[in-house]
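Shown here: the complex without one of its protein chains, the others still in place.
The first chain written gets the first letter, and so on, giving A, B and C; residue counts start at 1 in each chain.
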Amino acid sequence: MIEPLRIGMVGGGIGAFIGAVHRHAMRLDGRCELVCGALSSQPDRAIVSASELGLPLSRGYESWEDMLAREAELPNDQRMEAVAIVTPNHLHLPVAAAALNAGFHVISDKPATRTLKEARQLADAVQTSGKHYALTHTYLGYPMVREARRRVRSGALGRVRKVYVEYTQGWLASRLEGDNKQASWRTDPTQSGLAGCIGDIGSHAHNLAEFVLGEPMTDVRAWLQAVVDGRQLDDDGAVFFKMGEDVSGVLMASQVCAGEENYLRLRVYGDAAGLDWVQEEPNTLMVKHADGRQERLRAGSNMPLGSDVAAMFRTPSGHPEGYLEAFATLYADFAKQVRGIGDPFVPGIHEALRGMAFIESVVRSSESGGEWREVTHG
Amino acid sequence: MIEPLRIGMVGGGIGAFIGAVHRHAMRLDGRCELVCGALSSQPDRAIVSASELGLPLSRGYESWEDMLAREAELPNDQRMEAVAIVTPNHLHLPVAAAALNAGFHVISDKPATRTLKEARQLADAVQTSGKHYALTHTYLGYPMVREARRRVRSGALGRVRKVYVEYTQGWLASRLEGDNKQASWRTDPTQSGLAGCIGDIGSHAHNLAEFVLGEPMTDVRAWLQAVVDGRQLDDDGAVFFKMGEDVSGVLMASQVCAGEENYLRLRVYGDAAGLDWVQEEPNTLMVKHADGRQERLRAGSNMPLGSDVAAMFRTPSGHPEGYLEAFATLYADFAKQVRGIGDPFVPGIHEALRGMAFIESVVRSSESGGEWREVTHG
Amino acid sequence: MIEPLRIGMVGGGIGAFIGAVHRHAMRLDGRCELVCGALSSQPDRAIVSASELGLPLSRGYESWEDMLAREAELPNDQRMEAVAIVTPNHLHLPVAAAALNAGFHVISDKPATRTLKEARQLADAVQTSGKHYALTHTYLGYPMVREARRRVRSGALGRVRKVYVEYTQGWLASRLEGDNKQASWRTDPTQSGLAGCIGDIGSHAHNLAEFVLGEPMTDVRAWLQAVVDGRQLDDDGAVFFKMGEDVSGVLMASQVCAGEENYLRLRVYGDAAGLDWVQEEPNTLMVKHADGRQERLRAGSNMPLGSDVAAMFRTPSGHPEGYLEAFATLYADFAKQVRGIGDPFVPGIHEALRGMAFIESVVRSSESGGEWREVTHG
Partner (left out) sequence: MIEPLRIGMVGGGIGAFIGAVHRHAMRLDGRCELVCGALSSQPDRAIVSASELGLPLSRGYESWEDMLAREAELPNDQRMEAVAIVTPNHLHLPVAAAALNAGFHVISDKPATRTLKEARQLADAVQTSGKHYALTHTYLGYPMVREARRRVRSGALGRVRKVYVEYTQGWLASRLEGDNKQASWRTDPTQSGLAGCIGDIGSHAHNLAEFVLGEPMTDVRAWLQAVVDGRQLDDDGAVFFKMGEDVSGVLMASQVCAGEENYLRLRVYGDAAGLDWVQEEPNTLMVKHADGRQERLRAGSNMPLGSDVAAMFRTPSGHPEGYLEAFATLYADFAKQVRGIGDPFVPGIHEALRGMAFIESVVRSSESGGEWREVTHG
């Protein structure tokens, strides 16, 4: 048994949604341990949150600057090794850069930064520091997404030509800003960055497509809208895109689809077969063949999937895993990466750059009235 | 019991797909009767086809011109009353116009014509003749589509703002032209018209959205492609669109999605709820509310649907109806319309004009590199 | 084209449910034609019903005895050739026997008779007459049921050992007797026979299992109940059964499952694979293999199914067929059988005897407190 990775958390205190999810994900596989935190931008709230989580009094910090400074003074075998960033977007870069500079690894919520320019600064900081940087693109942690990638790359679909990827939610169908903390910062350009919906969830759809295809999205033509009156950032968008040589696609993202939960779906079509995956029932992957055969692939440690994929499951088929398990895989693999165990895939600075390039190109295309824009990060 | 409507068919002989479907649809409710036909453009094939269908020898015609001329000479109570047109697209206008001019009602496959200009000529012919003209937009015959319309119009979704409509098939994922009659004419501009996929199935998606929303699609921005090498017409397309005051949407149509059967899906979102209908399982309509409630509406004569909708079913719930029943409803309603029974909805010249305006605007937008185009039928 | 089979109907007039279904089924494929009828046990209602259906005045009869007598007097090429029986159960035998004796073929609703003894009389009448007798076990008309049978028989499941078959409805969850004609006769022993639910729908489940397995159900142990207070016949039942050498199973039938529509489901398991079919979505057949592979078989004329199965469809995949199409197949095949075209499968007197033997054994077993009873039709 390897020592768990010691993690300090920035953000994610009382009332935050994603902080608790990160902590569940850390704990599930026992490869990470929360040892300290600066859990709120309000010092007293930060302290109370740390206490409620059972952190030692000395390691609930009033600010992330404090945390970085004082943890660095602890003995090597006690101090935190990595910082988990779960703040609103505008803090992602400053915290990550400072943590990396201070010699800590970083695992951060997405989007990595507010702009592509910031993402490039982050990439420099990662390179200079020599530390690991992970971006929690949770959906890449689903085993059936890995199986999808494996099938695409093995040529099982034939020559791939068409992609539909969509992500719809309903929770911003009305004007919640002001009352709801999550809604407030996500719709505020100073905290969220260039984009609203397309940054928040469109970036997941983009990331999923690039991951499964193994190809960059090269060009986009976009239409972003603020559907709800008075909203400052987009809450709905659609994008035509090109990938690699031959692939075209449509990406849709919306947070105003009243009644939708968290509908992320990817369809990929080659000339021999197509595949279809829906996040809300993540344990099924459909593969439909041109000759009419349809395979229903089901999740489970004992199922006929790629051996590396089957090895990801904690349970045999019929014992469904879900979102927290996908998230836990990212944390466990991050810990393995830091510890030098195997060569796990962990989304990182490449995905950060790609994501910000996507967001920026989409926003610029939409502003231009829908011109084609290249998606380059480099 | 009313006398069945006497119908003559143009096209749809041996080896044709849609002719047999029309005949099943005519027969199911007993409100129509096939009395004659000019079932192929090849005279001998036309004659043999008529014989195989059991038409009297005297009423299997070598050409549609013959059929119009000779049927007109029969006594009023024997001659055909309406012409069903199931030919490739380029013949829709000439046959329809001639039939209307000769005093026959017309029920035609879609798209109504090859171009919007032709559709306007057809509209003139309809008006001049005073005869009924029906367009077999089959999917409007599904009761759950009527229920969807009813719900949208009653305000059950709140203020409608977002539409996704898509239609994907896989049968043209490879180059079948030459070998396959259906593929050959559909990909040949001289027979099919301006458009391939967007005309063949995109027009169904457009029609479905306009029908359910009760609003015209006003503006489109499109991207059409011929994905399969050497294909002359589009086999794949995507469209951003605006409808009415407040609604935006995405329409997707593709015939190169290997493995897909006939995936027509419509989603409509208001600020209070959304609805979701999928043609391949047409007896279910999902309604999801902003507050998290989800209703699964099921088809059947005994179900709590709009009373006019419930009256459409031939069976109680759990005894599934399908595509032929939807088609049969169009034929039965056309017969009622001609006979002056009630005031059934039958898609007609309005839908013909709208469909051709849509196709033309989409093609023009795509040619222009994706500019917004108005969808007007003048 | 072969001349349609001329059919006279007994029962099924105004207000009846199943009469209209039979008529739709007759018409769909054009192989049958309704030429006369004695459509109600009430003479005036019978006459009005015939008129509403557009039958010639002379061929709407006041009673089925009349119909048999007077049709027999018509010229050979005009008179009805077969009688369709859609009355309550107690009339099945007298009408069928008289029709057969008078030289007419018979197609009858199920159950064939009220008792096994009556079924044996019917079998004698069939044999003596030399005429065709068909029993409308509609669910055997579904192509995916035929595919299920084909797979079982080809050994695709390995050695078959386990069957679950169930049929649940909710429409009799309350006491409708008296108000509702359908409910009234079905719960009245003098009209329905020995059994209520187990005869009405349990017999479908039994028939489906025997058909797909190709084996007789040899022994049953049953528990029938009248769940709704005051009901005279069973409205709910469950049966343990044995089939062939190695197969055991459970059959469930209930009409008091409030909220259920018409949930008929069959699951068959061998040592290599299992299959699962649900009537409410009849166009899908799942096959799950012991090694974890799952095949989703979909209906359609172009799908990789048994060639005789694929030939049954009227539409390609993705254009769903339903209950009326399954029913129409029975009528079309009955017509072919009578005309001597090919060698179609049509459920007939064998299924009649098996069904009545099943009902009788189940009722006797339940009365005995659940002893094993053989299912023999003597």
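Simple rule for what comes next: contacts are C-beta pairs under 8 Å (C-beta built on N, C-alpha and C of every residue); 3 or more make two chains touch, one makes a residue touch a chain.
This structure is a prediction, so every number in the text was calculated from the model and none was measured.
> Taking the complete complex into account, which shown chains does the hidden chain touch?
A, B, C
> Which residue among B:68, B:303 or B:353 touches the omitted chain?
B:303
> In the whole complex, not just what's shown, which of C:225, C:284 or C:302 touches the removed chain?
Result: among the candidates, C:225 touches the missing chain.
> Which listed residue, A:24, A:70 or A:120, touches the chain dropped from view?
A:24
> Kindly state which of the options C:238, C:264 or C:335 is in contact with the chain not pictured.
In the complete complex, the chain left out is touched by residue C:238.
> Take the complete complex as the reference. Which residues in subunit A touch the chain that isn't displayed?
1-3, 17, 20-21, 23-24, 27-30, 51-54, 169, 171, 260-263, 279-283, 298, 300, 302, 314-325
> On subunit B, what residues meet the omitted chain?
286, 291-298, 300, 302-304, 317
> Of the residues in subunit C, which ones touch the absent chain?
Output for subunit C: 157-158, 161-162, 164, 166, 170, 173-174, 221, 223, 225, 227, 236, 238, 240, 248, 250, 252, 254, 256-260, 267, 269-274, 287-290, 292, 294, 370, 372.
Definition applied: only the chains that are shown with their structure count from here on.
> Please classify the inter-chain touch graph. Allowed labels: line, ring, star, complete, other.
Complete.
> By C-alpha centroids, what is the most central chain here?
Ranked by how close its C-alpha centre lies to the overall one, first comes B.
> How far is the middle of subunit A from the middle of subunit C, if each middle is the mean of its Cα atoms, in Å?
55
> CA centre of subunit A versus CA centre of subunit B: separation in Å?
Inter-chain centre distance comes to 43 Å.
> Mind pulling the residue numbers of subunit B that touch at least two other chains?
In subunit B, 260 touch at least two other chains.
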